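As you look at this complex, bear in mind that one protein chain is not there, while each of the others sits in place.
A, B, C, D, E and F label the chains in the order they appear, each numbered from 1.
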Amino acid sequence: MNLLVVNLLLALAWMAVNASFNLMGFIAGFILGHLILWLARPLFPGERYFRRTWGGCAYMLWLVKEIFVSAWAVAKSVIGVGDAVKPAVIAIPLDAKTDFEITLLACSITLTPGTLSMDVSPDRRTLYIHAMFAADPDTVRAETKAGMERRILEMLR
Amino acid sequence: MLTAILAIILAAAVAPTLNRLLPALSHWVLALVPLSAALWFALQVPGVVAGVPVLETASWAPSLGVALSFRLDGLSLLFALLICGIGAFVVIYSGGYLRGHPREGRFHLFILSFMAAMLGLVTADDLISLFVFWELTSITSFMLIGFNHEDARSRRSAIQALLVTGGGGMALLAGLVLMGMASGHWTLSAIAASGADLRAHVLYPAMLVLLLLAAFTKSAQVPFHFWLPNAMDAPTPVSAYLHSATMVKAGVYLLARLNPTLGGTEPWFWALTLAGGVTALWGSAMALRSTDLKKILAYTTLMALGVLVLLIGIGSDGALVAFAGFLLAHSLYKGALFMAAGSVDHGSGTRELGELGGLWSKMPATGLFIAIAALSMAGLPPLLGFVAKELIYEDVFRNGHMVALAVLLLANAAMVATAATLFLKPFLGAPTKAAGHAHESGPALLAGPAVLAGLSLLFGLWIALPQGLLGATADAVRGGAPQSLNLHLWHGLTPALGLSGLTLALGMALYFGLSPVKNSLAAIQRLTRIDHDRAWDCLLSLLQGTANRITSALQDGVLQRYLAWIFAGILLLLGATLVMRGGFTWPGIRLDGDDGLGIVLALLMLGGTAGAIRARSRMEAVLSLAITGMSVALFFLLSGAPDVGITQLMVETLSTIILVLVMAKLPMLPPGPDRSRPAKLFHSVLALGIGGVVTVILLAVLDQPLAMDLSRFFGDTSLVEAYGRNVVNVILVDFRGFDTLGEITVVACAGLGVFALLRARMGKGGQP
Amino acid sequence: MADLIQALIGILAVGGAVFCLIAAIGVVRLPDALTRMHASSKAGTLGCGLILLSVALFFPGIDVVARAAAAILFLLLTTPVSAHMIGRAIYATGAPLWKGTGVDELKGTQDDPARRLGQ
Amino acid sequence: MDSLILRTGVRLLLPLMLLFSIFILWRGHNEPGGGFVGGLICAVGFALHALAFGVRAMRLLLKVDPRTVLGAGLLVGILPGFVGGLLSGAPYMTSQWLGAVGTPLLFDIGVYLVVVGAILTMVETLMEEGED
Amino acid sequence: MNAWLTAAPILIPMLTAALCMVAWKHPVVQRGLSLLGSIALVAAGGALLSIVLNQGIQVVQMGAWAAPFGITLVADPLSALMVLIAAVMGFCVALHALGDIDPVREKGGHHAVFQILMTGVCGAFVTGDLFNLYVWFEVMLISSFVLLSLGGLREQIDAAIKYVAINMVATACLLLAVALLYGVTGTLNMADLSIRVPEVPNQPVISAIAVLFIIAFGMKAALFPFFFWLPATYHTPSVAVQAIFAGLLTKVGVYALMRVFTLIFTGDSGWTHGILMVMAGITMIVGVLGSLAARDLNRAWSWQVVAHIGSMVMGLAIATPLALAAAAFYMVHDIIVKTNLFLGAGLVRRLAGGSTDYARLGGLFKTAPWLCLLLFVPLGSLAGFPPLSGFWGKLLLVRAGLETEHYVMVGLLLVTGLLTIWLVGRVWAEMVWKAPAEPPAMAISTLSFGRTYLLILPLLLLSLITVSIGLQPERLLNLAGQVGHSLTDTSAYVQAVLGTTPSPQPTLLGALETEAMP
Amino acid sequence: MEVIMALAVGGMVAGAVYLILSRQYLRVMFGVILLSNAVNVAILTVGRLTTGNPPLIAQGTEVMDHAAANPLPQALVLTAIVIGFSLLAFALVLGYRAYQEMGTLDTSAMRVAEPEEKP
Partner (left out) sequence: MTVFLETCLAVSVGLVAIALVLTAIRVLRGPTEGDRIVAIDLFGVLAVAMIAIFAIWLGEQVFLDAAIALALVAFFGTIAYARFVEHKAALKAKEPSDG
């Protein structure tokens, strides 16, 4: 993570030389710094900073999109024009291992369409979710594992 | 005089120690103090008789106009002599009477204290000093009556006496203060000078009633007479001293003292003669009925007090001279009789007439003194009692108070019979078992009766000796210029002498026909059955019952009702104020654009409130309250109070957390309604009423202009002088930082308190 | 440009408010607590987030943006956590789910909160 | 309260909250905030930690007894008021400034500590009560 | 220096409390601190009173912010007198606590909380700011909550429930009253209020606010119908706490009433003082009847506290200089006597093995004659026996009442006095005279020598004060007279607070900082 | 706005009084919470209300805008809130202790300190 510090320093330096201590200055400095570091990436072998940042950004964007989608779905079902509400409590076996992975997964599930994390089993192998449109629980299970969990694990590992 | 009082107090203070050091001698030593005081007072006689009162003043509470001022005129001097003189013998007597008693020292402490108080009372010129000494006599007599305090009856009698005389004391205080204020003077002598103004004062009746109440309770006049016989539970020296010679005469003294100021009016005359007459009759009748020596003496005391009051009420010159004479005569013979009766009790072990007889051979000295004193009481020559009685008859007859005369005749006849009873049967009657082991008492017990009986005889024979003082006394009571007096034991064949003869005959008839008389008396009493003791108990238990009922109705241990009282009080007071004072103004609704949101927030607050009321479970209530709380926070923010808003949110949450932590350990709310239907109605009325009243006041307040100078000052100086841009914070830490200091003290204390609640617990049963 | 940003701010605010309202309607209309939670967690978060975004755009200065971002971050972090807590609690109370609920793969297993709490 | 998700969440949140509380305390003199709100946020953070990880864990994290914090806070609140008096005989609580640091700020720190100490004392004893 | 002396009654106990809290693990240190702090407070109180008497009203502006803006502390004769008497009570009770308090309560923070209570009491006496008064009332309140429940005995907790519930309502009333008054005048400084209140256009609303103050302070002072919390609680906590509660807490409410209804609300006195009068009368009677109904010594004394609150408020309601002086005198007397009575009852309980049911006590004359002598003083003073302090108070009140033709009130006062005499006589007869029913469970001599003296010394001290006031009342009468005059003519007070506007004092650091700040 | 708030305060006070008159200690406490909220609103209201405009001195100016909200009542409310919270916290824990000692939270059944007199 020390590359993040370097990146932030670069951003600060940019702001300093431009005397633009505002958001735009910071964003510009950060992006510029990041580009520079990316260009210099052979200097840092084995560093996962870039994959993480890019992955993180991608994940964030995806998540935001999913939030929109899910809010929209909720909106429709609230007004009564969406899919028929067919809730179910579904167990999802976990590949995620660390606290952070599991938590991130659980949070993401909650924020995305139709699903809500309810509990993690004490042995941390199963995540129980509540799904709103679960005419077929297996589909939900598969989609969650393939979509959400895969992305998180890709980003974090 | 102050010296004398202080000396006696000092003697009282050292009495317990002295008694421990010199158990056999202490009473003789202690008696020297009142004896010397009596001597000093005796030395004042010529001057006082010559019309020059002795004055003394010491500063006490000048800002209230209260001084320790004393004035010795004839009346005071006569009383002072009796107090110190009889007092000295009572001290000696009690030393003998209580020999070996574990609390003898304490007894002397009390009786000497009482003596000092009594002395102060009769010599005080300052109204407040008079009251102080008056109350002190009540307290010390409480201690003395309750001296045998393991005995429940003693305790009861002591409290009874305390209450009756204490009630009189309250009246006295009010009466004296009224008198002082009405006259503008705070000394008796000065007030006496403005007596005419007082008698015309609009508050005269009030003063009269109050002061008579004080005097009648103290002097046991009907209907306040009942405590006196009960007070005889006290040791005999106490009876001899307090209940014959001194304390009960304090009321008489007060009346005599006030005679020049308040006397001479119709109400005065009627009140005193009526009370005095009835008391005299009552006392006589009861004396005849009694069989306990001390009880008999107590009732004759009542009779004497009644006569004294009656004489003051009549108030003519002669009556007042008679008053002085009878006062002296009674004190001497009654003191002697009480002490001698104690001696009989001491020697024979009983005071019951039925168990006494034939003591003459065993207790000749006691018998002799009783005989002399009884003769004086019966009013036979050549004793002082005779002179006094003659004086009374003479004046009453001359003034034509025929009813009074009849009363006096009856009363005196009863005295004759009683006197006979006291002496004849116990000493000359057939010997009884008690007489078998009877023995004569020692010098300590006999000194008092001897001297007092002797004085009764001496003064009777040599009436010129006390004549000057008696005249001065009468002058003082009359309040006029001194009048010359010429008394004789034998004053010729007068109507008074005839009346005396009649009295004697009647008395003898009473004595010899005793049992029929007694029976008829009993019958009369049954007809007018007033058991005063029972009545007293009823009165007290009525009072106690009232106290219990009111208290348990108010303070019934139920928080809900306490709060209902409180809210009812709030509603009543505020509501009455709004109704009676008016002032409600409606500020007028000026709705603007932001008010829509205000209305929504207000609705949310009220919705939360309603939810909390309606809630079936605590969770429901808490969450409803959370709505109110957050809406309030939003309102704060909307009103431009970010600090307050944030704090409200924080506190709201923290309260929730603590609530939840606590609630997790508590049971669920019980099902069913929280209160009964009527309670619901009543509480709703209270709630809506208070809410309404608060709104009304708030609206009226909001309609007033508000001065903003404080806030403007804060706004102007916050940055420039206190270096902060957040004015609210600067107020909190600087302008009004002292408030915040108190506030954090509260917070700290609450933290400590919660800790203490949960951790500092004593075990069950009160011990750690 | 300024007007455009202002328009954007306005649209974001209204959009956020609309989602807020939808969340509220959902909470009122959906059949049981768990389904209502879907509405509140998703639409509520989105609505609030959008409004915070509009604030960030409205005020100049990095500190405001930072604070708005922090607020959004908190929101994204806390909403799922609290949803998880509430969901688990609801389930633990053993309150019956909506009658339309399909399978329940948690009920009666070793992991059933209601069962775990009883131990 | 064995919730993995909550614990992870709190682990992320607590430092942020503490930071935020100091921030609020520091700038309270010029913008909304101050010792009280700051202290509350700090206390809420620790209380949250206690809720997720248990009281003992919180106590380990805090390192000092909350009651000591309480007393110290009160003392810190009281003492700055004397500075003016000691220097020039001015009345109690007369503020003294040295640059941007003044006795009112010290006082505010006292407020902060008292709030933290008091609330944590309450939370700690209450939660331990439950564990018995 | 005088400025610091005026603030000292607050700062000394507060600092003591803070130090006690820091040293919360070391009871011995706390004891020392408590004693030292109490002594210092007495010294400060004495010095303050003498300065006030010699140099006039003392005023200090906290933080050097001029009067209506900052918080003003004012020591006028009444305040200074109350501070001194409170300090003396604090000292006596602290002393008693050293001998009496058990380790559990000590560990629970008794000394610290006690000092906080003293802070609140003294703060309420010297503050010249209405909201600040509220704050000190709260300080008093929370510390009394803690002290009341400290030890956690069942009856303590029960009592605390009632105390807390009622007093929280009282607190809200007070706060509302202060807020409303601010809402019409825009100020909180009491001297400033006395100028602005008469200028408010809508005077009836002032009356309503005044009545709200009667309610709020009436609850603190335990006036009818707001007194219920008092008899429900005062008999439950430790002896030291009972004593200080009985001595001081309600009197602060009376003080506040006296302050507010002489300085601020004098415009509609026919109505407001009439209400006070009626409440005072009923309070006296109900209080004394309650004391007669009680079988427990402590409960009887609690009711007596209520009864005599009525007497003081009667003085206030009459509101002549003499009546106010009477109220002040009576208050001083009552504080001493009530403290003493509860301390005495505590000792009796020790002797009698845990019971204070006076019908079951007895034989004190035999077991502890000296104690009886000591107890006689407060008992006699309570009953108003001359020449003890209570007598002078009663005399003053009677005079004040009769002068203003309040005959009914004087009658009630005297009836109350008589019934009190009954109570005292009864207690004396049962407790002192009656033969002991059972052998006393614990004689005082079983305590260590030092502890015995710690228990007796305060009793002796207080009795001596009572006797010396009784025998030499002039000094206190004079002082009470000054109080009466200063309360009826408040111009000196207002002048002292608002008259001179002190210029901000240049300070060493202040000179440095002017450039440094933005 | 002031009139609205005066009415709201009245309503809250009424509700508080009703709750305080309950026999259940916790309800009493709920009433106390409401009451202190009501009084706090009242304090701010009697200081007269503005919309927004907090009493802060903007950068670049030396004195507060005179149209800003009245700062003094705000400071008072802050103090009152904190004090109210402290009292409440204590009172709540006291309730817990009462339940522990007496096994009930029904105040009319709490008769330890003032036991029922035997008739």
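Assume a contact is a pair of C-beta atoms (placed from the backbone, for glycine too) under 8 Å apart; a residue touches a chain by one contact, two chains touch by 3 or more.
Everything numeric in this text was worked out from a predicted model, so none of it was measured.
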Q | Contact list for the unshown chain, restricted to visible chains | A | B, C, D, F
Q: Determine and list the chain C residues touching the chain excluded from the picture.
A: 3, 6-7, 9-11, 13-14, 16-18, 20-21, 23-25, 27-28, 32-34, 36-37, 39-40, 44-45, 47-48, 51-52, 54-55, 58-59, 61, 64, 67-68, 70-71, 74-75, 78-79, 81-83, 85-86, 88-90, 92-95, 113-115, 117-118
Q) Hey, which chain B residues sit against the chain that's not shown? A) 593, 596-597, 600, 603-604, 607-608, 610-611, 614, 617, 619-620, 623-624, 626-627, 630-631, 633-634, 637-638, 640, 642, 645-646, 649-650, 652-654, 656-657, 660-661, 663-664
**Q.** Contacts of chain D with the absent chain, listed as residue ranges
**A.** 1, 6, 13, 17, 20, 24, 31-33, 37, 41, 44, 47-48, 51
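We take it that only the chains that are shown with their structure count from here on.
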Q) What are the chains that chain C and chain F both touch? A) D
Q: Going chain by chain, each one touching the next, work out the least steps from chain A to chain F.
A: 2
(Q) Need the central chain here, defined by C-alpha centroid distance to the all-chain C-alpha centroid. (A) E
Q | Pair joined by more contacting C-beta pairs (B-F or C-D) | A | B-F
Q) Farthest from chain C in C-alpha centre terms, which chain would that be? A) B
Q. Between chain A and chain B, what is the gap in Å from one C-alpha centre to the other?
A. 90
Q. Using mean CA coordinates as chain centres, what's the chain A-chain D distance in Å?
A. 34
Q. Tell me, which residues of chain C touch at least two other chains?
A. 77, 80-81, 84, 88
Q: Return the residues of chain B touching two or more other chains; collapse runs of consecutive numbers into ranges.
A: 548, 552, 555, 557, 559, 563, 642-643, 647, 651, 654, 658, 662, 665, 694, 698, 701-702, 706, 708, 710-711, 714, 719, 723, 725-726, 728, 732, 734, 736-741, 743, 745-750, 752-755, 757-759
Q) Got a list of which chains touch which? A) A-C, A-D, B-D, B-E, B-F, C-D, D-E, D-F, E-F
Q) Touching chain D in the complex: which residues of chain B? A) 642-643, 646-647, 650-651, 653-654, 657-658, 661-662, 664-665, 722-726, 728-730, 732-734, 737-738, 740-741, 744-745, 747-748, 750-752, 754-755, 758-759
**Q.** Interface residues, chain F side, partner chain D - complex
**A.** 54, 56, 78, 82, 86, 89, 93, 96
Q | Complex contacts: residues of chain D adjacent to chain C | A | 3, 5-6, 9, 12-13, 16, 20
